[in-house]
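To start, I am sharing the structure in question, which I have written as structure tokens.
Removed: one protein chain of the complex. Kept in place: all other protein chains.
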């Protein structure tokens, strides 16, 4: 992991700014012979696309992906895949004011302090628009995973918006695609709609918590000590814009548990495989997958670009009040759902390749 | 970050098993000319050392570090520093039973499933003993940071054990070294002592939450998108044994905030530097340090090696009950405090070097 | 260095195939605030451009570079720079025959054996066309070097074509740009022209040797043991298509020298700096620059795509004769000159950044 590249073997380098001509991802290390066309990637981008309902930014982008390299006659060749997404609806004039003032809670000020130069148009590189490139790369990863690990399913959804969390008793996977919040609890989705309408009207924004689950991952993926599966997932999720916390399984709540409670007891399942009575581990022990569901949650802070005035300073050191007009997501966490899924897919594929490198394709330690 | 190496430029590779002859860290990329002797590193190791009170494992290890390379006449030469720590109190017979049975909640089973071979003596590579090497490397990082960033201070402490959290109103930095829990709240420390005595006697263990703070870090360290300062810290902390969650600043709680609440408002300070009215950001915006305190918290799950019987399976697929005798920490979170500090020090030094590489040593974007 | 990326901190990932819609380079880790426009890069691309005279392929490509990201108002921002070059003169029908047959001496067969799929149009990824992306990235590196190391000059030229080498006694730097061979010896250039006309007419091709020199590099760049300056240069040059050997200073000839001959004796120069009586070292000792000229030579094999029939096999295992029509360089070494310069520039910048990271910007060991 370095600067703008993620992954060890399946390596994704994203590039591009919010208001430049285009952005994209350079995907290196992709296995060859995998069926891949733009049509395989586009549906994932469409899920993240802005302007789909009143709860996301009204910027209108097609987010149409073009594959410029690495694919021949509909199959990956093993060489780098360049994914290009043109920016079409930049309105830089919206951002004239913020070029001179730093939005509180935004990367405006730190980019300036680091580099002494920044592209202020739409947040430049720090815009959530960068995540379109991640989703495109995640689309490639999903296509490879479908071939290499056909039983794997990666699914994300929102479990909390502001102080209101879903009721796990009403969890219904089928509901996720039925509301604008990727919420598995239809009743809560309705409440969130009312909450968010009120917040938006008051010129405010709100945080959210996302859960991403991978089902069907074999046991044994990951690595000890520093490229642990959980460590890699934590880095991947924390690298998404506005994320402030990441947890696996019992997560931060593990601090409150006793060893007796936390032990996921093991029995032999009907198929001669170990089965677990619970999943506090979130599918990972010692940095290596157990074969249970891999469960990751991350918290997304509220959008910092809001209509409510906040106190700040200007480039020339004057104190000022900032009101960000432009077009912004009142809850950027909503669109973080497909992004979290994409990062999960990229990490799992990278770990699969790392495992195959060191250990090979055969099964290793059998039990029984 | 890869397998057993952490860092891009200040690179630490730890090696060694719990019951092998020795363990250690290979530290590459250290700046030259830094004063360094074993005496600079040993105090940090002594803080992590087992057997110091009734709340940590009774294994007796001197954890004496030897510098085998990279230092000449008391100064670093810029070449790799090999840090060696001999294991002296291995009692492998304690572990005979668990060689055939997998402890629930422990990496026993996943190492086996991944590699088809594991060193069962004391948990082998997955033992918390590996963290001694991290602390040694952290000692080197601290020595370099003292030379390059003399205003920087890194401090960790426990803020929760089991369900009981400290009272922030009683926070007293001076208390941290005055109790066996690195607890900044003396009253809570007393309660934890009683809690832990009870848990230990009942053959149980408990989780904990650790906070690590870096004060005095300049603005501008970190990098956009994938090697973000927060992303690197998340990976580093999550790579510590038994950690299940990591958060920065407001952390998981950011999900519940509104944009108005979350905005850390900015004013010009008396020295012509921006000052912040709050620190929900935990000192990091857009992956880059703001100059505020960098605040990281992580949750450590309870030790999985407990005296209370738990159901599990054996290597040959039989169902069994596991009781782990041996000598184990009832709250492994306690000794995770110096480990978290070490990881923070290593990450900050690595980020300092990355920044110096790309941007140079001079100041960049001034405000005012 | 990995798959399609070169460099540790100044990282260049090239992508694209000979006959795809475009190719390019993703440049990450570039220092911020460097003046950069397409006009700074284009002249280097123009030097490598095909079809400029009868000695290079007649394919007509503008090789016009577009900067898609990482630059704001004419200055680098420190974020990834995407360099795009559209392919405009693909004639894939030229290559229909070779899709089924492997050219001897060409990567056709190994790509197939590795991946089980290859893009046969124009050699796909293995085409020398990939080097356009390197030259573009080298243009960025040169721009940064001009700012950070203003005394540095990088220059390449051909010193041998086929069995005929230049006469060093006639070496004239001014001649290099005056002939189609980048030859510093005008008389030899004329002889090469005649040689190559004859070879081309006979349906043959020929190898060449290139020398690239960096003048004005400060002492102290490089690193011991594995990221040595010479090791990095060797990797960089050997990674160029068709290169079969790389040497530094005395090079392969060092095998024939005695220690007395090889010692570059040192004296104190008028400015209080060490000066060397000779440069068998090629400006590098122990992997670190001495301050002398860095001198690298590499051999480019003859183009494998020739009109003379050669025996080979087909995809379905039949023996066949191959005659490659298409449009090919009779001496691909000619266009390797700007490519070698580009690689030198990228390596030196990367090493400069690595040095600045570890050691800082100040001078280190003074002599006297």
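Labels A, B and C are assigned to the chains in the order they are written; within every chain, residues are numbered from 1.
Heads up, the rule we're going with is that contacts are C-beta pairs under 8 Å (C-beta built on N, C-alpha and C of every residue); 3 or more make two chains touch, one makes a residue touch a chain.
Nothing here was measured: the structure is a model prediction, and the numbers come from that model.
Q: Pick from C:132, C:154, C:176 or C:281: which residue touches the chain that isn't shown?
A: Looking across C:132, C:154, C:176 or C:281, the contact with the absent chain belongs to C:281.
Q: Which one, C:61, C:185, C:230 or C:341, makes contact with the chain that was left out?
A: Missing-chain contact among the listed residues: C:230.
Q: So which bits of chain A touch the chain we can't see?
A: 9, 29-32, 78-79, 224-225, 353-354, 356-361, 364
Q: On chain B, where is the contact patch with the chain that was removed from view?
A: Output for chain B: 2-5, 11, 13-17, 20-24, 26, 28-29, 32-33, 66, 68-70, 72, 75-82, 114-119, 124-125.
Q: List the residues of chain C that touch the chain left out of this view.
A: For chain C, the residues touching the absent chain are 1-6, 8, 14, 102-107, 109-118, 125-126, 130, 160-163, 199, 204-209, 219-228, 230-239, 241, 243-268, 272, 274, 277, 280-282, 284-291, 297, 299-306, 308, 310-313, 315-319, 333, 355, 359, 364-365, 367-368.
The rule we apply is simple: only the chains that are shown with their structure count from here on.
Q: Quick one: which chain's Cα centre is the longest way from chain A's?
A: C
Q: What whole-Å value do you get for the distance between chain A and chain B if each is reduced to the mean of its CA atoms?
A: Once rounded, the distance between the two centres reads 26 Å.
Q: At least two other chains touched by the same residue of chain A: list those residues.
A: 2-5, 14, 114-118, 125
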